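For reference, the structure I am asking about is given below.
The complex appears here minus one protein chain, its other protein chains still in place.
Order of writing sets the chain letters: A, B and C. Residues in each chain are counted from 1.
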Amino acid sequence: MTLLTPSSPAPALVVPENYLNESFSLRSWLLTTDHKRIAILYMLSITFFFALGGLAATLMRLELLTPHSTMVSDDTYNKLFTIHGVIMVWLFLIPSIPTTLGNFLIPMMIGARDLAFPRLNLLSWYLFMIGGTFILVMLLFGGVDTGWTFYPPLSTSRVHTYVILTAAGVFVTGFSSIATGLNFIVTVHTMRCPGMTWHRLPLFIWSHYATSIVLVMATPVLAITLALIAVERIFHVGIFDPAYGGDPILFEHLFWFYSHPAVYIMILPSFAVVSEIITCFSRKNIFGYAFVAYASISIALIGFLVWGHHMFVSGQSTYAGLTFSLLSFLVAVPSAIKVFNWTATLYKGSITFQTPMLYILGFIGLFTVGGLTGLFLAALPIDVHVNNTYFIVAHFHYIMVGGAVMAYLGGIHFWFPKMFGKLFPTWLSQLAAITIFLGFNLTFFPQFVVGYLGMPRRYHHYAPEFQIYNVLSTAGASILLVGYVLPLIYLLWAMRYGPAAGPNPWRATGLEWQTPSPPPTHNFEHIPIVARGPYDYLEEKPQNA
Amino acid sequence: MNRTFQLFPDAASRMSHQVDHLFWYLMLWSALLTVGVAGLILTFAVRYRARPGHRQGFLGPHHALEWTWTFATLAIFLSFFFWGADLYIGESAAPAGAMEIHVVGKQWMWKIQHPEGRREINELHVPVNRPVKLILASQDVIHGFYVPAFRIKQDVVPGRYANTWFQPTRPGTYHLFCSQYCGTEHSAMTGTVYVLEPADYAAWLAGMPTAVSEVQAGAQLFVQYSCHTCHGQQAPTLAGLYMSRVPLSDGSTVLADEAYLRESILYPAAKIVAGYPPIMPSYHNQLSEEQLFALIAYIKALRGASATQPATTPPGLVGEPPTTNPTGNPITNPQGIP
Amino acid sequence: MPEAARHLPPTLAMQFEDPLQQHEASTLGMWTFLATEILFFGGLFVSYTVFRLAYPETWHTGSHHLLEWAGATNTGVLLASSLAVALAVHFAEHQRRTALLLSLASALLLGFVFLGIKGIEYHSEYMEQLVPGINFNPAHDPSGRLQLFFFFYFVMTALHALHMLVGIGLLGFLLYHAGRGHFTVPGANTNAVEIIGLYWHFVDCVWIFLFPLLYLVR
Partner (left out) sequence: MTQSPNTWHSTRRPSSGLLIINFILLLVLLVLTIWLAHLDLQPYNGLLALSIAVLKTLLVALIFMHLGFSTKVTWVFALAGVVWLGIFFALSLTDYISRGWAPRMDNISPAIEFIPPPPGIHSHPVVDQSENPGPPAHGSAG
């Protein structure tokens, strides 16, 4: 976007006051209402939880090297995959891009000084940390072994682990999600700067708007469902366990009404990141702006109509199965549209392979595989065969790790210079991106094969003929681990020792690049006035960096 | 099974081949799309890489192209749906004349009852080429009955019956897995399915001469729990009940299938038969799932009896008289099971 | 717009350009929150419907155990409190401090009356041994299904009462600030009165549905 009012100050020798050096006390961080500082707080928190969830995954993969129990007991194994799921879903993937990149960038991209409700934003982080603390306490007490899906009557009447504490943690974290989503929705509606019409919004904003709809509309149902699980465990009466006259399938409906849309909470923000990065590094306008924008919204809406495809073998009626299958194929169409549009964006571009772009090209490939295997799962008879096998595990890891985590890392690399004003080492980061791509495929592709062979998920012991694939998978996981540790090291290094980035090292067009790096506390000296749509790379003029 | 390396699973039932055909159809399209997208990305990446003298072009909106690929993908996806739906509907009901086997899942084993009385744990013996219908119940939590070689899977939810069926086409031994996480030893809740030639199956069935058939077991329970002291007198007779339409006290009718029989034993007050006092006690928490199966098998076996005593059957109870021979016994065995 | 600054009421938050923008943000924020509340209660309403369709007779029986007069009175009490809150918004916007205080106080009082009547009901149900998980007497219904009706009754009304408690707290907050005249000085920011009013009306609407769904099952 071109500003009528240029706001970038002339380069100065001393570091100008910005959101990072404005004050240094712990209190100034813990009581901050600055969306940028809250984004940093979130980033630190979810990195910690990602490491924790990754540790659980590492232990599982090591255990699965052999078909029989070698390292951990049945109970421990069950706790490991439960904890891995709970932490990765609610403490990493759901908050990942929205609360870090979204929090940091949404106000800047729409030309606002902050979100509409800065204090609510801080409250959201505190709720997240309280929920996270519940989960940590649960871990210290000895964990939980229901699976992240909490299916009753196992979760309500059978297991003797810390189900209520875990549910309480997720419940509280849910309100943090709701607060974030509400804040984003209201911000996008009311805080756009003059001239920033809906059709001039960066696609980052469209995707986050769609994400927020899902956050706000789905999460409350999870909250009430988990509350009902807790009530049933405490009072030994309830609506899920057949022993009390309840219906376990009702739980599945309530749970997946949230948890399927939750998948879109994880992937829609990745779409946001991809659209920004792919345009920047091919120096092109996005192909089919309106289609990409409305595809996000339609994914958010249709995403609410497909939850029953998790229940094709649960005993729901044949007709419901058919309905949900049809709707699931429909929701795949807008995702396909996005992939086609991104590919077309490269056409006639001027493409550079900077680190963020490598992540994003990897994303498109992995997301395509993840999306297409989703079609196998929407096809009823194939789902009957592969439901609850490693085929599903591979499918959703292609979407969540190959998709969401790749996009998250790509986004972190893309906006790192903006957030911290520093550049990171190029070749090392490119090496890390390629390592992650290769390690990821080696980890999860064999799981498609072993899944179609019939290896059920959540299996501690497995049949010997599945071993070769598990060994491959574990080998890939160790490469993946290296790939994840590398950015952690060099980004921390670059935060301190990296060369200064300047306001716009990638020569990108968004409003966020028109402020200094790191940005000043209230983002803009003057609220900008926008006169053009996003991604006008063609008319770009050389900018002073 | 027992192989150390496999790339594609055994296909040992009629359905498995049909599922695999659909699988390869999706595979074909997926490969085309993946290769197409990846190929385009690589081509563009090379051809339009930034280099001295190269400048990007401008590409405006192209609605025709957008709508073309939107509707093309939609059409392809819908072909997946219709093919899948067709198979699924076919899969949802067992063909007439399938043999019925009762399966009870509990933490952490599969208990299987053959109508002839043989019982097995974590093993299932079936004859080749005969459709087999499984009626499944769970005693505690949700389990999943999964035989990869047959491409069938069915969650077994406590408190209700689940059905699935298959028609094995190749003798052999195949994995049986629990596919729904069910607690500590979930991964040990596995077993083996033996598909036998008919003669071997007959020999296997005869291998336990002392076995009490499920109907006989049910008959014994019927006496043991004193069901016979009321049913046929101040309570409705059960002869011919199965698959009839039962008039209820609220004026509606209900089909007396397995689910109804189960509910009426466990929660008799839920559906009161028209014209009878609601005096039956609940057998909730008193009968195991296996005992319920036996009782229901017995009640189902009583279906011909109504013809012998039409005068004593309350009017309307037998809405759809089952096909039976007039003497009431024995019912012809259509499948010729020994 | 930038040059309109520096003459704004002190209650305009930093991130907003003008009062209208802040007002729009706060009302849209509250409506969004109410949408989440609809879905929060929605999980219970969907479950309720599933079981009511499955066991209509049990629901009929269960409904007759409830005190219809209490439910009806409470509906009236809540409607009256909603009127009081709506008037409070009106008076705040017209800067009538005494009338604002009176209407807020009566809304608060009616909120307590509602909870008092609810307490009487809970007590009577407790004495009849109708509280699942605490003292439900299986003799009421050997099939165990009446317990489900009362499970819904208690969970739904308790969740509603919890919302009432929050609402009463918020009304107390308004009353405190109204007493100090914060809403009735010229140019004052009355958004708080309006959005807390929205919340209160929503809680009223939930009860409007709970009343026929629990007390009037025929």
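In the analysis below, contacts are C-beta pairs under 8 Å (C-beta built on N, C-alpha and C of every residue); 3 or more make two chains touch, one makes a residue touch a chain.
Being a predicted model, the structure only gives us computed values, none of them experimental.
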Out of C:H65, C:H90 or C:H177, only one touches the absent chain, namely C:H90
Touching residues on chain C - with respect to the absent chain | 19-20, 22-23, 27-28, 31-32, 34-39, 42-43, 45-46, 49-50, 53-54, 57, 61, 68, 72, 75-76, 79-80, 82-83, 85-87, 89-90, 93-95, 139, 141-142, 187, 189-191, 194, 197-198, 201-202, 204-205, 208-209, 211-213, 216-218
Note that chain A touches the chain not displayed via residues 189, 213, 217, 221, 249-250, 253, 257, 304-305, 307-308, 316-320, 323-324
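The definition used in the following text is that only the chains that are shown with their structure count from here on.
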Determine, using the mean of C-alpha atoms as each chain's centre, which chain is farthest from chain C.
-> B
A-B against A-C, pair bridged by the larger set of C-beta contacts | A-B
Point out which chain occupies the most central position, where each centre is the mean of Cα atoms.
-> A
Which integer distance in Å separates the CA centroid of chain B from that of chain C?
-> 47
Cα centroid separation between chain A and chain C, in whole Å?
-> 35
Chain B: which residues touch two or more other chains?
-> none
Check: chain C positions touching at least 2 other chains come out as 143-145
Residues of chain C touching chain B in the complex = 55, 57, 141-145
Residue set of chain B touching chain C in the complex reads 250, 267-270, 281-282, 284
Residues of chain A that touch chain C when the two form their complex = 107, 112-118, 120, 178, 182-183, 185-187, 189-191, 194, 216-221, 223-225, 228, 231, 234-239, 244-247, 250, 253-254, 257, 522, 526-527
